[in-house]
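The block that comes next holds chain A.
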Amino acid sequence: MPLKDSLYWIKLKGKHLSDGIAFLFHRLTGLVILLYLYIHFAALSQLIGAQSTGGSNFKNFLKTVESPPFVALDILLFLVIFYHGANGIRLVINEFGIGTKKRQLFFWIMMALGIIGWILLSYVVVNAFLHS
Partner candidate 1 sequence: MENIILRIKRGDPSHWEYKDYEIPIEKDTTVLDGLFYVRDNIDHSLSFRASCRMEVCGSCAMMVNNFPRTTCSTLFSKIEPAKIENGKKVFIIEPLQGAAFKWIRDLVVDFDEFFKKHESVKPYLIRKDNPEGQLLQSPKELKKYYILTLCIKCGACTAACPISNSDPNYLGPAALTAAYRFNADSRDQGKNLRLAIVSDPEGCWRCHFSSECSNACPKEIDPATAIQKLKVQSAAYELKKIFHIKGGE
Partner candidate 2 sequence: MNVHKADLIILGAGLAGLRAAISAKETDKNLTIAVVSKLYFLRSHSVSAEGGTAAVLYEGDSYDLHAYDTIKGSDYLADQDAVERFVRTMPNEILYLDHWGMPWSRREDGKIAQRPFGGHSFPRATYAADRTGFHAMHTLYERLLTYDGVEKFQEYFATSIIIDNGRFNALTAINMKTGEYEIFQGKGLLIATGGLGRLYPFTTYSHTVTGDGAAMALRAGMPLEDMEFVQFHPTGLVPSGILITEGARGEGGYLINKDGERFMQRYAPQKMELAPRDVVSRSIMWEIQAGRGFEGPWGPYVLLDLRHLGDEKIKERLPAIRDLAIKFNGIDPAKEPIPVRPAAHYTMGGIQVDIDGMSPIPGIFAAGEAACVSIHGANRLGSNSTAECLAYGDITGVSAAKYVQKVSNIPELNMQKVKEEENRIFKEPFKERGSESVASLRKELQNTMQEKVGIFRNEKDLTDALQKVKELQKRFENVYVEDKNMFYNMNLITYLELSNLLEVAEVVILGAIARKESRGAHYRTDYPKRDDVNWMKHTIAIKRDGKIELSYIPVRVTKWQPEERKY
């Protein structure tokens, strides 16, 4: 029972942030991103038939999502994406056999880069929102 057995991932104590916990979050963030992908397609599907309706569906949709709560959710989403991306790059490099011995340090460097990227993107987005 793979699903039931996956609970062992949580049962194991003494996990290090750079190891078992990073592994767990990579999967959780991956699921969140997948879910977001469906939501994104659902949103873009508002564009279907935009030529005939004048794009009113989409315009209404944009009005809803260009609001503070949704922008906040977006920023959270960016955190998820940057975590998944930064950790993913770390994993790709590690799987070449590079940096596996100093994996804690490597993890925190990538996390730092990810946080910086997240802050920059959030700044740009919030800036654009405030000036719109």
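Basis for inclusion: all candidates are chains of the complex that A comes from, given by their letters.
Following the convention adopted for this analysis, contacts are C-beta pairs under 8 Å (C-beta built on N, C-alpha and C of every residue); 3 or more make two chains touch, one makes a residue touch a chain; residues count from 1.
The model shown is predicted, which means the values in this text are computed figures rather than measured ones.
For chain A in this complex, the touching partner among the options 1 or 2 is candidate 1. Looking at the complex, you find that chain A touches candidate 1 at residues 2, 5-6, 8-9, 11-16, 18-20, 22-24, 26, 91, 94-97, 100-101, 103.
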